[in-house]
Structures are given as C-alpha cells and as structure tokens.
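A single protein chain has been removed from this complex, and every other one stays in its place.
Chain nomenclature is as follows: A and B, assigned in order of appearance, with residue numbering initiated at 1 for each chain independently.
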Amino acid sequence: MARRAAIGGVFAALAMIFSYVESLIPFHFGVPGIKLGLANLVIVTGLYLLRIPDLCLVALIRIVVSGLLFGNIYSLIYSLAGGACSLLIMLLLKKTGKFSVYSISIAGGVFHNLGQIAAAAAVTRIPVLLYYLPVLMGAGMITGALIGVIASRVLKIFFHSSKQFLH
Amino acid sequence: MKKRKEADPFRINRYDIILTAALAAAAVICVILFAGFHDTSEGAFVRITVDAEEYGIYELSQPVQIRIETDRGNNLIQIRDHQVTMLEADCPDGYCIRKGPISRIGDTIVCLPHRVVAEILSADGHADEFDVIAQ
Partner (left out) sequence: MKKAILVMLICLLVCTGCSLGKETSERESASRELFAMDTIMTLTVYGEHAQEVLDLAEAEIERLDQMLSTGNPEGEIGTLNRTGKVNLSDDAAYLFEESLKLNDMSENAFNPMIYPVMEAWGFTTDEYRVPSKEEIGQILPLVDLSLAEYQEETGVLQFRKEGVKIDFGGIAKGYTSGRLMELFQENGIEDAVVSLGGNVQVIGKNPKQELWKVAIRDPQDPSGFLGIVRVTDQAVITSGGYERYFEEDGKRYHHIIDPNDGFPADQGLISVTVISRDGTLADGLSTALYVMGLNRAEELWKQHPDLFDAVFVTDSNELYITEGLKECFTSDTYTVKIIPE
C-alpha cells in the first residue's frame, strides 16, 4: 500500500512537472484550448503501469493542482472535462485488449480536446467554438501519436528491466 | 500471473488502423457539420448588455424572449426568425420599441433610459464590412 502511494506520488509529481513545462512554452494558434498535452504522457504510461483507481487519482490530482496553480476556474473545468473523457476512452479501449498503445494514445488525445471544447461551448454558450473541433481533433491525433511513441519507448524499458508490470 | 490474450501493446494491428481511420473520418465530418458556423456575412449572435455590462450572448437562430428587469424599468427582448426586437419597454420615450427589428451585423437596439443595449454580432464577434457606425 505504501508502495502504491509512493509510486502514485511519483507519477503525479511527474505529471505536474510536465504541466509546468507545457505552461512555459507559448503554444497558441489563436484557438482556445490547444495544448501540447505533455502531461498525458504520464497518464498513458500509467495506463500500463498503475492500477486503475491509482491512475484516476493521479489524473485528478494533476488536473486540479495545475489548474489551481497555472490557470483559472474555467481552464480547470475544461481540463477536467477533457481529462475525464480522455481517460475514460483510453481505459475502455485498453480493456478490450485489441489496441496498441499508439492508437489508444491517439484516441486519448482526440477525446481530451473534444471534452475540453464541448465544455467550453457549454459554459460560454457560444456554440461557434465547435467550429474549432476538427482542428483540435486533428491536433489531438498528432499529439496523441507522438505521446504514444514516447510512451512505448518508456514502457519497453520497463518490460526489459523487470518481467512484471508494476500492477 | 494470469496470462491474457491481449494484443501486444507495441505492435500496430488492424484494429489500430480502423480506430485511427474512424477518428480521422469523425474529424472530417465535423468540418462539414460545423463549417456553417463560420458564416461571417450574416449576423449570428446578439449580445445584450445592461449598464454596459454583458448580460448574455444569444444565438439568432434560437427563438427566445428575454425579460430584463432593473430598478430603472422593464424590457422584453425577442429573438425570432433571425431578428431581434424590443417587444416591450416601460421607458418614457419608447425609441427602443419604435426601432423595430434588427438583424444585420453591427445593428443595435438601445433603451437609453434603462441602459439596455442589444447588438448583433457576426460569428467571429465583429463586423467585417465596416469598423464603426456614424448615426
């Protein structure tokens, strides 16, 4: 149990660091909500290394704390929506056992942005934001693919060094 | 350790290709569905401000009646058929009601005594044909 807490803590801290680094890089295309999603790297990796409840907790902590530190209440709400959609779809896809880490990560990226923009459109009541959906979905796919590649590299290291998954 | 018949997470299989293709297709569908939102020639929204503070932004396409009650008085704004009209107002001059329906980008209905303003916005928030109206 203590081990789980410690490992969970490491993951959460790592996700926070990635969030912070991301907030330093100016990455705006004039479209609200485009984020590199670097922290998702930690989540995707955690999909294969952590137990489900631990993973959810890590994601929640990351979103809430970085939302409070680096954003406002609205970005927090949008992040939560995006993070929830993303995590949900990735867990479902992994459960089917039929997909590789690459497409799971791609789907996660797409649904992350989808959740964010849907939340923004609902909160601001400006449905024209949905116009940005295709762009964000495309961006989500690209970042998802990149994250998937990196995650696979990281995970392979675990595979090779210990024959067991951590969970 | 239980052995499950799971796909190798590091191998790209046909399910991956199907999923990725499906997501790409969904993005394309979204382009088609939501392209209409970005029409800049016709007014798309109406912004209502009370005492220079934003009260709300409404779609011209959604019929609705908005009742605004302040300690200065009452106003009833109607959005219908892509037009905005001041239906009722208990202000002394009634210019806002006399204005009639508005629908073009930049058009406004102003109830000066009650400080209620309704302004038509384009889909991206400002008028394209002109910058300001002299009246």
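Following the convention adopted for this analysis, a contact is a pair of C-beta atoms (placed from the backbone, for glycine too) under 8 Å apart; a residue touches a chain by one contact, two chains touch by 3 or more.
All values derive from a computational prediction rather than experimental measurement.
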On chain B, what residues meet the omitted chain?
49, 51-52, 92-93, 99-104, 106-107, 110, 112, 115, 117, 129-135
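Following the convention adopted for this analysis, only the chains that are shown with their structure count from here on.
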Chain A to chain B: how many Å between their CA centres?
30
Can you check the complex and tell me which residues of chain B touch chain A?
1, 4-13, 15-17, 19-20, 23-24, 26-28, 30-31, 34-35, 37-38, 44-45, 56-59, 123-124
Considering the complex alone, what residue numbers of chain A touch chain B?
48, 93, 97-104, 106-107, 110, 125-128, 130-131, 133-134, 137-138, 141, 152, 155-156, 164
